[in-house]
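Excluded from the complex is one protein chain; the other protein chains are retained at their positions.
Then we have subunit A:
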């Protein structure tokens, strides 16, 4: 039984308006998709590129320094108006500045303008007027920048040493409780304190464009650079660092700055849990409908109902999850097992488990339908062949039918993953959090914390774009997060497609793509 090459009737190419119309719609859809990806990529990734800092002299002698953002026609109708990101939010009139082009006298790019990223208050821009080391010595003028750079490099090595000490010495020791361990632990803590104190202290003083002074303690400092003095290679390195920090760090400043690591982690973990939950249920349901149930009117009715469930708006599933999983089952679980911590809920509030379950329910129809289609495509001769060799029905199912249907099942899971990873609305009801810096997996027993709230890329986008204090600042991060969400879904899908391909080359060519 070889797979026949598929012969399909096609519209004759180059003939008739129908073919052109069809081709045109395909081209248009592709273009729209590419435009979307291009926008996300340029806006999202461009954000991490160190843009030049301009020193602008305005009429009347005022000066400002900042990164050019965009230009729009002036509301009054004459000329253009330009937006600068000037940072220094903690000073008066800081962060953003609109400047009319006609008011600009001169623009220059001095190499010594410094952009500083701070833990609080975001960016600061100005000239480095002094650097003060940990012991209080003050270095001014030209020598300040090299001294600052040296100190930052030193801090980096100290930080690495501290992290290594924590992970490789203290954590393993904390698990043991014998004499020697206690002694070693004490020594390690002493070393840790030493490192901490070596890292403490020091600050830098910026002189802003309009002449004010701004002190930044080094503890507050995330990074400092002089974009105008950077070579393209330096910028590339800085860009890479920026992207890496975006991917590996937690959010700051009410989600308008910093990274999205907890959200990536939450999204992937939630989708994986969802797949683990939905696959067995979906596959069993499909097997029941296709292989076990009497093919009568009731089965047909159930099948139609399942298909229609796929069309129910996702927020409805969210409501269901909230009512049944969170309040119903979760509340019951709390009163049985977590009475000690009541009235603060453990499972009786949204969390990873309930979100995964809700999405599993949401995607169940997709998996059932895809698996059923796969099962229906398996010729009855294969089943009879197995039975005729003395296989029981269970053996026939597990040894012949299911392996042959595996690619179809995986197609179902792929579709489910694609749908689940992009859903935000139901999650808002059943467990997503604006900020949950603790990811739901850690070293504490039971390692996977199903009751914890989690962050999600989709919700993070929504939150950063509409609920942050500074939408202007959050926009690039919104684009970057959106791009990341697309990439995460892509990677999840590619994994499943790769798996499916692997299975279908092993089990012959009974798959439809």
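Definition applied: contacts are C-beta pairs under 8 Å (C-beta built on N, C-alpha and C of every residue); 3 or more make two chains touch, one makes a residue touch a chain; residues count from 1.
In the analysis below, contacts and distances are computed from a predicted model.
The protein name that UniProt records for the chain not on display, among "Electron transfer subunit protein", "Sarcosine oxidase subunit delta", "Cytochrome-c peroxidase" or "Phosphate ABC transporter ATP-binding protein", is "Phosphate ABC transporter ATP-binding protein". In the complete complex, the residue from A:386, A:429 or A:496 that touches the missing chain is A:386. Considering A:404, A:428 or A:486, the position touching the chain not shown turns out to be A:404 (whole complex). Of the residues in subunit A, those that touch the hidden partner chain are 1-2, 294, 379, 381-382, 384-393, 395, 399-400, 403-404, 507-510.
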